[in-house]
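Excluded from the complex is one protein chain; the other protein chains are retained at their positions.
Presenting chain A:
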């Protein structure tokens, strides 16, 4: 039996619209979607082939990893966006960086009571390498930075602050604005800074300098040395080079995680 009724009208309207679009030479979204599906399958095959030949290269060669990431960024692709992405599944890049993320979080948490949540990239690198153990894959500082950029989305205040020739990594949701950053950069040379130095280098008034320093003190990122000759010095534990070689004691590690 003919099923002419409500359905037919809608179908006819749709066919008319399609014809109109086709007339104007426009390709419909659903057609493009079908095309994308096909291309996706092909791409997956190509990626599998690439992985079978070069997966090791990515795993072992940090320079290649950097090139890979840069190329992805250029074309608008984020290979680390999801563990379910092709890049992650087939090249294994995902697991490498996500696991690194876990290790970074753990190191930052363990040392937070000492440095207020600020740590140099160097120290973080050292501590992460220690934690990974002898048989794990080596990681470069670039790898760490990429993993940290991904961690920002978790809302824990992860941030990267350029200082001197390197970076300070922030791992607490403390607000650090331009003023704070600039003072941190000033302090990087000697590990500490004074109000007079800020006044002479940055040409700020005393009050502005003091406000910034007090904020860093409150956040536990700076320690005050009132016994220094001349004027009080504000030290940043994150910049103490001594810390490079110190172990995290078992007590400290226990206290860090409730």
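Definition applied: contacts are C-beta pairs under 8 Å (C-beta built on N, C-alpha and C of every residue); 3 or more make two chains touch, one makes a residue touch a chain; residues count from 1.
Assume contacts and distances are computed from a predicted model.
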| item | value |
| --- | --- |
| Undisplayed chain, where the name is taken from the UniProt record, one of "Response regulatory domain-containing protein", "Auxin-responsive protein", "Integrator complex subunit 4" or "Vacuolar protein-sorting-associated protein 36" | "Vacuolar protein-sorting-associated protein 36" |
| Where the missing chain touches chain A, by residue | 14, 17-18, 21, 26, 28-33, 35-37, 39-40, 42-44, 46-47, 50, 53-54, 57, 60-62, 64, 67-68, 71-72, 74-89, 94-95, 98-99, 101-102, 105-106, 112, 122, 125-126, 129-130, 132, 134, 136, 138-141, 150-157, 172-173, 214, 217-218, 220, 224, 241, 244-245, 257-258 |
